[in-house]
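Missing here is one protein chain; the remaining ones are kept as they sit in the complex.
Our next item is chain A:
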Amino acid sequence: MAEKKIAVRSQDPGQRRVLDSATRQRRLTRQLEALEKDNFQDDPHASLPQLVKRLPQFDESNESSKRRKKTRGDHFKQRFRKNFQTLLEEEDLSVSEGPNYLTACAEPSKFPQRHFCAVCGFPSNYTCVSCGSRYCCVRCLGTHHETRCLKWTV
């Protein structure tokens, strides 16, 4: 089939490294996590002199507040500076009865997986031997090799 031919012609398995499935999974997870980010750039205030208050950080040490007398506000900060993952773990849903956050997640689809070229986004019939990404033509495969494929590190 065409898939084989192209694969043999443009990628010599003896030369190109092949990513194992754990690495491929890590890549996918990282890609999906990136889609949850609020910002990709740095906080424009981060590079400013001390004067300016920084973005609240969950892991910010409480050194300065320890020195002051504890106020209601401090109580708030400590109790309420938890990220999503911590809150989810604290909720301890494994012991809860009935539907909950975890059980409510949609099940996998019963429809077959669809495949799109990682470069141009059009339907694809071929899989990159090295990394498992999809591509639609030799040209896109070339672009893929040059830009992502093994160049992406996890």
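As a working rule, a residue touches a chain if its C-beta (ideal position, glycine included) is under 8 Å from a C-beta of that chain, and two chains touch if they have at least 3 such contacts; residues count from 1.
As a working rule, contacts and distances are computed from a predicted model.
Hidden from the displayed complex is a chain whose UniProt protein name, among "ADP-ribosylation factor-like protein 8A", "Mitochondrial fission 1 protein", "cyclin-dependent kinase" or "Actin-related protein 6", is "Actin-related protein 6".
On the side of chain A, touch with the chain left out of the figure occurs at residues 28, 31-32, 34-41, 43-45, 48, 52, 55-56, 76-77, 79-84, 87-88, 90-91, 98-101, 104-111, 113-114, 116, 119-123, 147.
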